[in-house]
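A single protein chain has been removed from this complex, and every other one stays in its place.
Right after this comes chain A.
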């Protein structure tokens, strides 16, 4: 432990040769008749080896005695004038007392000699001082003497322990070699203390003010009057404060962490409840946005119509076109008052009978009496074998296998809203926001051209142009990828999806010739010949319509054209509207689904 202060006092110690050792054997002499010195700072700690960790070091001050050989080595370089011949030596002290050595740092050899000699004495600590350049010891001493108890006034702190002055040519290993702490005190003090050490070394007749001490009855004639040093290492007071400091820091950290965590939980909960509210309001379709795969709980499933398949009321295919025209008119009206198709009255019942095959097992529905197929009708109007679609809805997805429309009621909120869902929803919203900005910056004509063009490959490049080339809007790569991959998140077109769709649709037609026409009155050739949606639109719909109407109509049109064409159109209201995301999403899905699997009649 490093020294904080050194206190020098004069002690009167009873001579153990004459007194019973069981009693208190020493007394501290008052300052007015003896030497005392308080050194508060200006102390350098050179080594803390062997220092007690939480206690002061105290001991009688002395000068180690060198043997002849050591003396020769030491005195070669310097005279011994720094150490008075009558300085207190080991022999001048009573035995069994702690010792603290005071030694001038004369040169390397001397220091090593003193360290060696001291280590034999089992001392408690060693004090070094560097002798001042002037050998006028007495003058220094007298100036100091006049200011004793000066608390270190006018003293200079010895050099740092890393200073080359303290180098003994062994790389500092001497500091750990000897098992006692080593401190350095200012030069002038060292000189003063050494002088006092010489003064208080003899018997009562020789020590300063010996007579007065005797007269005061403080000291007996046989007593030792010697200097004692008390080195306060601050160990006792420092360590607790360090612990307190650490504890405070720790507590502070815990408080901060607790607060932050609490805040984050609060915010997360808040966001979850906001998301829950938005889902309940039907603003967000978790599954369609690809945020969370939802399953249909049993009780919701049980509410979906389940009935034996019956083709009796099925309309003849011939009437299909007209029927659907009116149907799409109806859809337009309903959509215009922004009612989602999900909540539309189940007028779809007529359509269900047009479906003759279960899209999951690819078996036809039978109505033969002993065991007609039990069909489950989803809210979108698609029917499947109950035994096929029920496991799908309950274990895989709540989206209709055909049209990807959610079969859950609008505003259905899953039991748990997780933070992940919140995060992904925000991500989707951000992506969408950026996408719309890109779209907004785009030229209407390019989009329109792509819509009109309608051909898969062409479309794709056009959309790409819209996204990155044609505009001077830098598109982040993530969005571009999302766009070109047709991830659900972004509801953008993809080359592969495109082809999938084409292949799928073609395939369906081969298998089910009846699938040729869906509800759309558009010519079937629209798809294979690559004519755009505008072209296949009924004459009543001008090709360039990109208004609200167009947004709705393509839900039927997309059946032929798929996402690429539908998207630019359907994004239209998004660009201007506040929150029509749901509709966009739906439109798109309907588009893809219809495209691949036209509702069979």
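Just so we're on the same page, a contact is a pair of C-beta atoms (placed from the backbone, for glycine too) under 8 Å apart; a residue touches a chain by one contact, two chains touch by 3 or more; residues count from 1.
Keep in mind that, in the parts below, contacts and distances are computed from a predicted model.
A.B. asks: Unshown chain, UniProt name, "E2 ubiquitin-conjugating enzyme", "Ras-related protein Rab-39B", "Thioredoxin domain-containing protein" or "Translation initiation factor eIF2B subunit gamma"?
C.D. replies: Not shown, but named in UniProt as "E2 ubiquitin-conjugating enzyme".
A.B. asks: Touching the hidden chain in the complete assembly: which of A:158, A:190 or A:401 does that?
C.D. replies: With A:158, A:190 or A:401 as choices, the missing chain is touched by A:401.
A.B. asks: Consider the whole complex, including the chain that is not shown, and state which of A:216, A:280, A:361 or A:374 touches that chain.
C.D. replies: Hidden-chain contact among the options goes to A:361.
A.B. asks: Extract the touching residues of chain A with respect to the undisplayed chain.
C.D. replies: Chain A touches the chain not shown through residues 290, 359-363, 387-388, 391-392, 395-396, 401-402, 404, 460, 484-486, 488, 494-497, 499-500, 503-504, 506-507, 511, 593, 596-597.
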